[in-house]
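The other protein chains are all here in position, but one chain of the complex has been omitted.
First chain written, first letter: the chains are A and B, and each begins at residue 1.
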Amino acid sequence: MLSRRNPQLNSHGELIHLLSTEGLPRAVLTQILDTASTFLAVGEREIKKVPLLRGKSVFNLFFENSTRTRTTFEIAAKRLSADVINLDIARSSTAKGESLLDTIANLSAMQADMFVVRHSESGAPYLIAQHCAPHVHVVNAGDGRHAHPTQGLLDMYTIRHFKKDFTNLTVAIVGDIVHSRVARSDIHALTTLGVPEIRAVGPTTLVPDNLREMGVRVCRDMAEGIRDADVIIMLRLQNERMGSALLPSAGEFFKHYGLTPEKLALAKPDAIVMHPGPINRGVEIDSAVADGRHSVILPQVTFGIAVRMAVMSIIAGNDA
Amino acid sequence: MLSRRNPQLNSHGELIHLLSTEGLPRAVLTQILDTASTFLAVGEREIKKVPLLRGKSVFNLFFENSTRTRTTFEIAAKRLSADVINLDIARSSTAKGESLLDTIANLSAMQADMFVVRHSESGAPYLIAQHCAPHVHVVNAGDGRHAHPTQGLLDMYTIRHFKKDFTNLTVAIVGDIVHSRVARSDIHALTTLGVPEIRAVGPTTLVPDNLREMGVRVCRDMAEGIRDADVIIMLRLQNERMGSALLPSAGEFFKHYGLTPEKLALAKPDAIVMHPGPINRGVEIDSAVADGRHSVILPQVTFGIAVRMAVMSIIAGNDA
Partner (left out) sequence: MLSRRNPQLNSHGELIHLLSTEGLPRAVLTQILDTASTFLAVGEREIKKVPLLRGKSVFNLFFENSTRTRTTFEIAAKRLSADVINLDIARSSTAKGESLLDTIANLSAMQADMFVVRHSESGAPYLIAQHCAPHVHVVNAGDGRHAHPTQGLLDMYTIRHFKKDFTNLTVAIVGDIVHSRVARSDIHALTTLGVPEIRAVGPTTLVPDNLREMGVRVCRDMAEGIRDADVIIMLRLQNERMGSALLPSAGEFFKHYGLTPEKLALAKPDAIVMHPGPINRGVEIDSAVADGRHSVILPQVTFGIAVRMAVMSIIAGNDA
């Protein structure tokens, strides 16, 4: 999907779009995490605003509905003092038969500065980045099964916050990895940041063998998967997959792969438990774990705002 | 529903959430009305903005749709310079099976400062106030049949504006009181502010005898109900109740309880007529009354913005 030159970087190697964690150099990942850490403090101030994007127009283009993700981007953009325009794309011109690229050309002509794009088709944000005007920056807010890079980056922020160093960690990702753009973005970023052991844990239907090509260790057995792990990333089990050929039932899944206090006891004593949310209590995670002392699920949300502020401010500052 | 200590007040007796007019001390009610009166002037200025909530994030959480009420809160928050996030809750995570408290925990983690909550279930804003982070303030924008405290407060503002003193008034509330959170909020506030005679006027199905426990005089007869009243509060008759067992027909209701110029002539010559809107012309109120010289229905709307600004600025200034 990547063209020969990384479309996310300009000729000086600076970030101009955020499309995927794949292909992002470690220096850029670190720049984003370092910048996010300065923004985290902004959220705790009396006045939670900085003027970095004042007068910029940020368009939320959610071709696929996601109130939660859209909200985090809207908050991040407003804390940077941007003007935010939410487009109800489903009800708009695309419905009148206008092509994606015509819609993008029109919105660019409104002197947009940034598009935050969620789309059900993998690659849509790349297409937009390739065709939009040079002054417009694109952030991928999730495309098909492909990538969800800001979620990947907030996961890296969370891990760094609690574990400091990536180069001695064991990270287990558990559940429906094959359909998960979050897992894919996590694996690329963890690899670049030097995590020595990444495990993908789940049944063959959800964790196919060819995931090994991404450099991960595939574990069919939950005990093997989380033993001595420093970080456990639980994925959301999509309700629509339940009872399909892929999965027998929620109860069956929970029995084998649901994270309970008993299973968690196999991990390192100071292991952290992460989840991109929204959680399915009793399906992929037990309430005692979700609300327990290992859980960093709510800090992930807080870090997510700071990471999105970092991404938006960095790309807005770099010329194509 | 109230826990032992009033959950709306901190240990210094200061307002930290607005959940109900029930249990609010007269001093707090008066503080809100006095503050609103300073904000009323802001709305008449060339630049209708004050920086009191600058950099604060106000989330409109409307689990039940109400464009009008949401709009008044949005305007009030923006005139206080807050960042406003409108969440289309019906389309969001709760639809994915996430619990109310998980949704709230997530939004709190986004460093929200205030939740404005409308919910079809009585008590939902209390539950949220009890479980949200200490830095978050909750305003009830209407919960089930229970309370609609900002409407109650704007009604008090309107009465004080036109009548100055509460302690010599007769106030008649007419119509569907049993289903009305507005009536309930009005009755609590009127009682605390010292109104000596509060009348509830309507048929047994809409004004049950046990309303007397709230200290109101129940009147089945409209003439008795509004005779010599200083203030008449007409309630909206919900269309969905018409033709049910509770109510024969709109025409029948209007004949007995609809406010016409003839019936209004029974009230004091300087009586004011109020209505929370939207009005049903010819159902609970005659157009000649709604548009006549006794009507203060549109000033209520203007006062409502100032009252909501007052509530938000007061609670944002008090620590839990």
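The definition used in the following text is that a contact is a pair of C-beta atoms (placed from the backbone, for glycine too) under 8 Å apart; a residue touches a chain by one contact, two chains touch by 3 or more.
Please read all numbers here as calculations on a predicted model, not as lab measurements.
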| item | value |
| --- | --- |
| Full-complex contact with the absent chain, from B:A223, B:A265 or B:L298 | B:L298 |
| Residue touching the undisplayed chain, where the options are A:L87, A:L266 or A:A288 | A:L87 |
| Where the missing chain touches chain B, by residue | 43-49, 65, 67-68, 71-72, 74-75, 78-79, 239, 277-281, 298-299, 301-302, 304-305 |
| Chain A residues touching the omitted chain (full complex) | 54-57, 83, 85, 87-89, 91-93, 96-99, 102-103, 105-111 |
